[in-house]
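Here the complex is missing one protein chain, while the rest keep their positions.
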Amino acid sequence: MSSGRLEAFSDGVLAVIITIMVLEIKAPEGGDLEALRPLIPELLSYLLSFSLIAVYWNNHHHLLRATQTISSEVMWANMHLLFWLSLVPVATNWIGNHPHQPWPAATLGIISMMAGVAYFVLSRLIIAANRGTGIEEALGGDTKGVASLVFYGAGVGLAFLHPYLAYGCYTAVFVMWFIPDRRLSR
Amino acid sequence: MSSGRLEAFSDGVLAVIITIMVLEIKAPEGGDLEALRPLIPELLSYLLSFSLIAVYWNNHHHLLRATQTISSEVMWANMHLLFWLSLVPVATNWIGNHPHQPWPAATLGIISMMAGVAYFVLSRLIIAANRGTGIEEALGGDTKGVASLVFYGAGVGLAFLHPYLAYGCYTAVFVMWFIPDRRLSR
Amino acid sequence: MSSGRLEAFSDGVLAVIITIMVLEIKAPEGGDLEALRPLIPELLSYLLSFSLIAVYWNNHHHLLRATQTISSEVMWANMHLLFWLSLVPVATNWIGNHPHQPWPAATLGIISMMAGVAYFVLSRLIIAANRGTGIEEALGGDTKGVASLVFYGAGVGLAFLHPYLAYGCYTAVFVMWFIPDRRLSR
Partner (left out) sequence: MSSGRLEAFSDGVLAVIITIMVLEIKAPEGGDLEALRPLIPELLSYLLSFSLIAVYWNNHHHLLRATQTISSEVMWANMHLLFWLSLVPVATNWIGNHPHQPWPAATLGIISMMAGVAYFVLSRLIIAANRGTGIEEALGGDTKGVASLVFYGAGVGLAFLHPYLAYGCYTAVFVMWFIPDRRLSR
């Protein structure tokens, strides 16, 4: 069973997730620059969640590129990952409306952690389905995946000190994936 | 006529269906944990419907993978299936707002049954268009498809005793497809 | 220039169009069967527009299947077609709210006519870009396309006698494409 259609479906779901978040950004009430101000937290939470989904899409791309065959278990594990990612817009919208409260910030972290766990399960099942193809070497270690979970978990806890600390943790995950990717490609 | 574009279009429609249901989950009004409570029925009905669409996507994937050629009749039968599945978000949203009422629960069952019938018609037409390719052996019997229809029908009836019985029936369909799939893949 | 990506993009746009119409069907206010009644015109207008988009997708599929190469002109003509089809949800929603008024019914007909003209232009440009490949024979005559335009035009006019006459005309177009397709495939 090749992975073509699983990739196409995942691309579709991720494309919708990443764009429907924009639907929650309501156009400003007034027509002047001042009317843009209430949008700032919504735009920033959108930027944060866009980055989060972008990291997942990139990783998913790399993971599936190393995959030669998929199993039914892989299909369900992929659905499980998409389920958690599909909840990101709800948390994003909540943060946009209540950027200074701990629970919205913590909720995004919890959803991100669940997605991270789902991604880990997916990668294990893909490796199991592709044994002997050198996939483990191609994928390399899980260090960054584990570190992401730690950062998300720290963000959930720190959200109750100050939600901005949580946003910092989530941004750090993005930076962690963004920077080395650029280095590796040289 | 190959099935590539029919799969791509179905993936697109199913990807949108599975994600737009999230758009109906409005971000909590307040910023504290208490504000999440009214979302619980919406989240549970989303989870139920996500599982329902996931089962259809998986089955559709297996069905089309065994297909070498499609006919115009197959294209219409596929559209017919997508039509019924596209109504799932409406019923999901209705259940989320009225989880303790019989009619929303029954409506999801009726839509699921119609989708099940549409899927049955689609698979018959695909088999008819691919005679002599061993597709009937590849697809195996219809036992689980028939059982799904029975469970959905039972859910529609039991919804009027208590809607939770209907939700149990629909969950049983998911479990029925999820468990054996995992066993088969070993 | 092959047509693969043009098909993929068109599939994406049509998949979103066909499913976002469902977003306009608001879940019933109450939890009983009576609450479904106000949804009936919305569901019927959705069914009508779903059929309309389905006919276009099917025809687009057949047209592109016969296409070996595309030009920049074809890309713009395809965008032009998608533009008109993207307005179908607005007219559908309008009809759902005002099913007994002439203008919403006429508007759907006008949009359908414009889409029909855009489709005609697209097919001419595709034929021009694929001369010598037997595409004209593969596509056959335009009789049904011209008949569709006549029916849509009749619907626009008859809407002002009674909007139901317009809905009858639009349904006739669907039947015209649906029936012979089934006959041909035998």
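For clarity, chains are labelled A, B and C in written order, and residue numbers in each chain start from 1.
The rule we apply is simple: a contact is a pair of C-beta atoms (placed from the backbone, for glycine too) under 8 Å apart; a residue touches a chain by one contact, two chains touch by 3 or more.
Keep in mind it's a predicted model, so treat the numbers as computed, not measured.
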Touch assignment to the omitted chain, from C:I17, C:A66, C:L122 or C:A166, lands on C:I17
Considering the whole complex rather than only what is displayed, give the residues of chain A touching the chain that is not shown. 7-8, 11-12, 14-16, 18-20, 22-23, 25-28, 30-33, 35-36, 39, 47, 50, 54, 57-58, 61, 64-65, 178, 181-182, 184-185
Residues of chain C touching the missing chain are 1, 5-6, 8-9, 12-13, 15-17, 20, 23-24, 71-73, 75-76, 79, 82-83, 86-87, 89-90, 93-94, 96-98, 100-101, 103-104, 107
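Here is the rule we use: only the chains that are shown with their structure count from here on.
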One copy, chain A, sits on the other, chain B, after a C-alpha rotation whose size in degrees, in steps of 5, is 90
Using CA atom averages as chain centres, what separation in Å is found between chain A and chain B? 26
Check each residue of chain B and list the ones that touch at least two other chains. 8, 12, 15-16, 20, 23
